[in-house]
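Yeah, one chain of the complex is gone here, protein chain that is, but the others are all in their spots.
And then chain A:
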Amino acid sequence: MARTAIATAFLRVAFLALLTVYAALGFTAEHPKQAHGDRERFEEELLIKPLPDGHVLLHFHFTHWTPAKKHHQLFPRAADQLSQALDFEEAEVSFTRGRWDNRRWGDPAVPAKPMGAELIARFPSSLAAPELPSAWGNLTHAFSGLLCSSLNFLERSEMVALPEFVFKREAGSWVHGLLPKEAVCTENLTPWLKLLPCGDSHGLAALMDRHVLYSADYHSLHTHIEVTRGHPSNGGNEQLLTQTLTLVVRGSHGMSSLSARPSNWSLSSIMASPPKGACAVASQSQVYVQIPGQLVDRAKGVEEVDTVPGGGDHTFSAHNNALYIVDPAPNKTLKLTTMGVATSDAILVYDLEVNSSLDPAFSWRVAGNGGWEPRGVQCEVHTYIRNGQGESGGLVVEVGWTGAGSAPSRPRGLLRHELKKLCLLQTVPWFVRVWIHTMRMLVDGQDYPTARAVYKHMLGMSQDRKAPAMLELCLQVPATASSMAITVDFTPAFLSVTEHPPDAHRGFDIPPALVTFPDEDDSTGVRAEDLKKPSESIQVLLQLLQHSQRKYVYSQGTLVSLATPDFSMPYNVCCLTSTVLAIYIGAMLKALVKRTDADETNEGREWRKRLAGGVLLMILMMCWVLYMDPETRAQLVQWLTDVGILHVQTN
């Protein structure tokens, strides 16, 4: 930016006066007041939820919504330009560090994401199949530019899967790509924050202390754009941009999470600073503290024991009871109902606009956390390699159900016939050649017929350097099963020298497996239509909590090591080939030029002999070349075919 010469613009009064005349033409009495429903909206919300092991879940949720128009007042221009330039309907990118620990933290309140970067996109069904790779390529480049990441590596078709039914919520072509190695850092956060109207200077985002963010046990940065394509003449699209940041941090710093004593915490103790007030342009600035149902139930139990029977006027308070206290008192307390069913979870709602220096603090009133354990069925998925070192190995995807509630309180006899369903998506890079015919299934360690379990499948065959193998299976297993595994054998392929990454000895990533449960999400989650109701401000996050969300469980990724070549090989090959050729030339020359005694005496016969020797040498060399070089071979075949000697049947 050249700012060397700055000139102030002094307009002549006459010119201004003249413009005044036209000003009257442009904006007469009517004031440009839009209908309220056309206003763009921005909402910021924060969910705080204590976890059983003393950790605290923090979930920042920012929602931008804009109607179809060309110029925006709140909606970030970068996101708008992205959706204008590229033809996609939905794109979701997440950067995650750490792994959601189901055993310690229970089911995630919001879908947990796999380590590294993940990009999921939905393109319109109208998009022709040949155009999909370039549309996806453009999207990966746009996102890697927008969020300073290396998502552009996902452009190559060998990196992505085109699942058919795992994501099938809405019609369209889904593309799913994973980068397990992606390092997540502040360089991703900074551009992400720039999408917020208040940045990180005001509002809830001002809480985001970098040290806390990147020392969290789990950190997931998530951006989701949903575009409803309007008519091109409108000059814009209706868009919903959701930005979330999920953190799992220790309740209080300096205390070991292993200590039995659960921690008391407050927002300022977790995030190093209290909020600086709401973002002025946000239509909602809410903080929710979700008290898990078990804790509420337990608190009720404690109070019932304590209170004298007959003291009827006492009412239970979800924020201040015998077990714990949340200070200050919330503006509102809600009972969470999920899919119309009331749960005992309590949500304490705080409005940041009313109380700008809000600092909710949670403290226990009893020693210990009263035996609070994660409850419910926890599902865990693991991917690992058997025998990874040799010429062949096995890939195992294991799904395990743990937790006290894994067997619902029903008569055992009935369970034998009940089945639970799950869909599994595993992408395997092309250089790990899986043999589908070796696929076996184990339920509780016992062989289980695959044909009986699989009720829907989609197997994408790998193509060398073009497409990965994709296993997309929908399975049904007995409801009593506590573990299930699928194994498939593979043979690692050889890569050429240039295909190896700089750290070839690290091994090659096998992306994590993804498991979904089609049974449990009959109802769709919150859709954009629900959020687009004009004029009223919607607490999007609350709505999301109240709807069942589709449950995604990812395994951790795994590494497979391939044969690593000696990278100085090309020069060795050069030297060897050259030496052989040089010897050949030398021998040839000698054969042609060399004189012997016999030559002079018995010229005719010796000459013929020598010629025969030379020809033989030449033929040998030719055979060697043809054996070594497939290109020459192909050329020769082509040549012979052209001449008419050889008839190759092409089919």
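Keep this in mind: a residue touches a chain if its C-beta (ideal position, glycine included) is under 8 Å from a C-beta of that chain, and two chains touch if they have at least 3 such contacts; residues count from 1.
We adopt the following convention: contacts and distances are computed from a predicted model.
Peer 1: Looking only at the UniProt record of the hidden chain, which name from "RNA polymerase II transcription factor B subunit 2", "serine C-palmitoyltransferase", "Small ribosomal subunit protein uS7m" or "GPI transamidase component PIG-S" is the right one?
Peer 2: UniProt lists the chain that is not shown as "GPI transamidase component PIG-S".
Peer 1: Tell me which residue among A:69, A:97, A:222 or A:319 touches the hidden chain in the full complex.
Peer 2: Only one listed residue reaches the unshown chain, and that is A:69.
Peer 1: So one chain is hidden, and I want to know which residue out of A:142, A:296 or A:318 touches that hidden chain in the complete assembly.
Peer 2: Only one listed residue reaches the unshown chain, and that is A:142.
Peer 1: Out of A:103, A:452, A:590 or A:633, which touches the unshown chain?
Peer 2: Result: among the candidates, A:590 touches the missing chain.
Peer 1: Residues of chain A in contact with the chain that isn't shown?
Peer 2: 1-16, 18-20, 22-23, 25-27, 31-34, 69-74, 77-78, 81-82, 85-86, 134, 137-138, 141-142, 145-146, 194, 197-199, 201-202, 277, 279-281, 571, 574-575, 577-579, 581-583, 585-587, 589-597, 600-601, 609-610, 612-617
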